[in-house]
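Complex shown without one protein chain; remaining protein chains in place.
By written order: A and B. Residues from 1 in each chain.
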Amino acid sequence: MKIKNNFFKIQKNVYLSDILKILRKKNFNKKIKINNISDLATSSKNDISFFNSLKYLYLLKKTKAKYVITNDKYKNIVKKYSKIILVEHVLKSVSLVTKLFYPESLDDAVDFNVTKPLQEKYKKVKFGYNVLIGKNVSIGKNSIIGHNTIIESNVKIGANCIIGNNVLIKYSIIGDNVRVLDCSVLGKKGFGFLPDKNKNYRYPHIGIVIIQDNVEIGCNNTIDRGSISNTIIGKNTFIDNQVHIAHNVKIGNNCIITGQVGFAGSSTIGNNVSIGGQAGISGHLNVGNNVQIGGGSGVIKNIPDNTKVMGYPAKDIRSFIKDIK
Amino acid sequence: MKIKNNFFKIQKNVYLSDILKILRKKNFNKKIKINNISDLATSSKNDISFFNSLKYLYLLKKTKAKYVITNDKYKNIVKKYSKIILVEHVLKSVSLVTKLFYPESLDDAVDFNVTKPLQEKYKKVKFGYNVLIGKNVSIGKNSIIGHNTIIESNVKIGANCIIGNNVLIKYSIIGDNVRVLDCSVLGKKGFGFLPDKNKNYRYPHIGIVIIQDNVEIGCNNTIDRGSISNTIIGKNTFIDNQVHIAHNVKIGNNCIITGQVGFAGSSTIGNNVSIGGQAGISGHLNVGNNVQIGGGSGVIKNIPDNTKVMGYPAKDIRSFIKDIK
Partner (left out) sequence: MKIKNNFFKIQKNVYLSDILKILRKKNFNKKIKINNISDLATSSKNDISFFNSLKYLYLLKKTKAKYVITNDKYKNIVKKYSKIILVEHVLKSVSLVTKLFYPESLDDAVDFNVTKPLQEKYKKVKFGYNVLIGKNVSIGKNSIIGHNTIIESNVKIGANCIIGNNVLIKYSIIGDNVRVLDCSVLGKKGFGFLPDKNKNYRYPHIGIVIIQDNVEIGCNNTIDRGSISNTIIGKNTFIDNQVHIAHNVKIGNNCIITGQVGFAGSSTIGNNVSIGGQAGISGHLNVGNNVQIGGGSGVIKNIPDNTKVMGYPAKDIRSFIKDIK
């Protein structure tokens, strides 16, 4: 699913020479215009992309990106499919280029464009006390926004939603018939940065949070927005209290996520997955469809479809039960 | 302890024919009035109850309920003690009947009856800024309600309490000398629902949260109200930050619950129990009196009185220590 969003203003008139300059590369004074930075899969032909793992070779082969940032290790492979920009640290370079295109995506400031909602603008929406709404927000009919809740600029909320009290929503698109219960925070930038001895370097986050129809999100959840791709919660998935979902995580439809579960960044969870309380899912993993993960489990590798796992580290439920006997 | 609560308006004039209709049962046009739905133990003689586990046979033998919802598996047992209503899915049917009696218990909307507190009504109570108080709230003398806190309709708070800032309290009865620290949410409906491919079916929650005298609840706690019974925190129990307590959990007196502990639904914890940080207690368990549960433990079976346990899954502390050597 490709969602157009208005959340981050892109800088126009970025030239290859600008990019080479911030990467401290020799500048051959090439006046080539670059339109955007994007991942290999979604790049258009005047975009710049990046490659730093053989896992994504199948995407490299099809990418439309004119330039691909990579390092010494992969330069000979990348060369075959596109022009390369050779750097030492791929992710740091991607971060610098993203900042060039999206200067506001780096640091989460406070939205000072919020005001009290104008009831004439949101005729069929019911607002509690002290609600603050940003610019260019849309809210569907019969939705309710609880007391002290803040909806930042450009957020879209569907019809028949109940947003609880003390909720904060930023950089998010929310479907119909969704519940977001009290004190949850949606759309904050993810915990992605490049460590540095003196002052860590924050990684830009230009992805958003997408909550599909009929989802319920409990109290005190934190769901971070994506860095380059989006964080997605699929249709009819229900999430309990105190769950943490990091950037770029994609959760399928009809999942049941119990209290205090945590997801590290960039994992993908299938449909009909149930996860017991306090389980943790490491980053960059694939959990299949129809998977059951027992409470307290620590998932540190991919889980195939139709499996039940439990334990730390999580293993097949039968071997978990055998081992504890 | 049986607490009368005014939180959920019960529908009067519910007849057996109405119940049979929503259960899609043949309607024999019986004009029998049914007063309430309740569990086997607390039913009065014109109530309807339900049976779906042999664990509760001792309660079935003494129940006063005139009708008991059950399924094929238990029909012959239930028949001996009361009239039966035979269904395919007991919990789904109970949910439908509960919704019939308590239509407002299904979905947590926002309380739009709250307003700024009238100081003349709460003469000996001190309120912070931006406090919102519902209808029919009572607060004992010398209690303090912090800034931005919301106390929804019908809540009772005792004397000498300190309720912190940004707290949300709904469907709760709170004793004397209680502390509820900042950003905690008490009384939200539990995470109980019947999964459905297209749109999950929310389970009604007509229980409340009861906090007894001298309890301390830390910051960012979530304590959900019960579905049919209540969620209870016993006298002089102290709870640290970021603890999650699911629906129907009963915690005894003088317990110590450390940070980030989680309780799944319907477990019962004895008196003088101490639980170390990040431990998890599965659902429907009994933990005895004077039990010590080590930090990070995962409790997945009943724990007898006077035991120390640790590990995932939790076992006797001596065998835990032996195993890790």
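Methods note: a contact is a pair of C-beta atoms (placed from the backbone, for glycine too) under 8 Å apart; a residue touches a chain by one contact, two chains touch by 3 or more.
Quick caveat, the model's predicted, so the values are computed rather than measured.
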| item | value |
| --- | --- |
| Sole residue of A:L59, A:I77 or A:V185 that reaches the chain not shown, by the stated touch rule | A:V185 |
| Sole residue of B:Q11, B:N71 or B:N165 that reaches the chain not shown, by the stated touch rule | B:N165 |
| Contact with the hidden chain (one of B:T63, B:S229, B:Q242 or B:S266) | B:Q242 |
| Where the missing chain touches chain A, by residue | 107-110, 112, 114, 130, 132, 148, 150, 166, 168, 183, 185, 188, 191, 193, 195-200, 220, 222, 224, 242, 244, 246, 260, 262, 264, 278, 280, 282, 298, 300, 312-313 |
| Chain B residues that touch the omitted chain in the full complex | 126, 128-130, 144-148, 162, 164-166, 177, 179, 181-183, 214, 216, 218-220, 236, 238, 240-242, 254, 256, 258-260, 276-278, 295-296, 311-312, 324 |
